[in-house]
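Below is one structure. I have some questions about it.
Missing here: one protein chain of the complex. Every other protein chain is in place.
Now for chain A:
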């Protein structure tokens, strides 16, 4: 249904023109440039991560342009800041939309929800900086990497492989009510079904600060593993309680549960139990491409905060590059052409920044692999890789909400 609606809109009404090299173009593309939008967060709750993401996008654009651009055109980024507010984003969108071909970064699930219909109407392809599989019913969303539910499935599988979890155990899952938390919880529920685990769920809101009471309750339930789909501050509270109460179980968190700033917080000593499952590598990763990006970042932004956003931003660009190159090959850099190009991509390689991506089945996450990292104060960015790119057998069998 939605796919059909999307195909019928902009492209039919606007006559795409043939530009340089006989390539069809409409919005955001000239004979010399391709303009992509960034709707990020420089002032809101995710401003640290947002700065990293923006820098990653920019590094990618600089690299591409230095190598001669794509389709004979230079990449330009049009960056706006919505401060993680849906109403602001709603106003900024109509100003940005006519100038860009698509969006290399669209941060925040409330923003994504508010712009969903706009993206479909205008056929704007967007790479979200938010990884819920609940948004995959939108054909304009190009997910980069895997989703929160699969991060948890893979993470639990890893813990079980390490002997930290056994069939039939009880696990606790603390999650924020909302798209992020709800999606993470789906992962535990699925894994629990596969392995006869019992999941004790604890729902919180994103502003709850003290999770001691909840962790105490979960200790009473005899949990063997604690799963977190929370904010970094909440992770710190849960980890501190985990240690202080003598529970000391391994803790598994989604990508956003950790922020290097926690290493300077009072909970620093209790962070050691945290395993983070994420589709992009930690900042300190030994993956060659990750090392290259990290070096480049430190050169270009010497005093900027270090976090995983840099690699994520860079890999967003790399996937866009694959799409644009494909569209260029077919001689159609219009929005419709780009949307079509995306669905023909079955194996996008990103030098292992994320696992190979397959965009041929809309509704399904394009990849299912994650990096597992553990907190390590000595490592740059505070995380050190404990398993290279890793896809659990259970993850392959998981059916995402909109998977067909």
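Simple rule for what comes next: a residue touches a chain if its C-beta (ideal position, glycine included) is under 8 Å from a C-beta of that chain, and two chains touch if they have at least 3 such contacts; residues count from 1.
Operating definition for what follows: contacts and distances are computed from a predicted model.
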Among "Extracellular solute-binding protein", "diguanylate cyclase", "Branched-chain amino acid ABC transporter permease" or "Response regulator", find the name that the UniProt record gives to the complex chain excluded from display.
"Branched-chain amino acid ABC transporter permease"
I'm checking contacts with the chain that's been left out. Which of A:207, A:299 or A:404 qualifies?
A:207
Determine which one of A:96, A:339 or A:353 touches the chain that has been left out.
A:96
Touching the missing chain, which residues of chain A?
13, 42-43, 45, 47, 51, 54-55, 78, 80-81, 83-88, 90-96, 98, 109-110, 113-114, 116-118, 121, 132, 134-135, 176-179, 182-183, 205-207, 301, 303-305
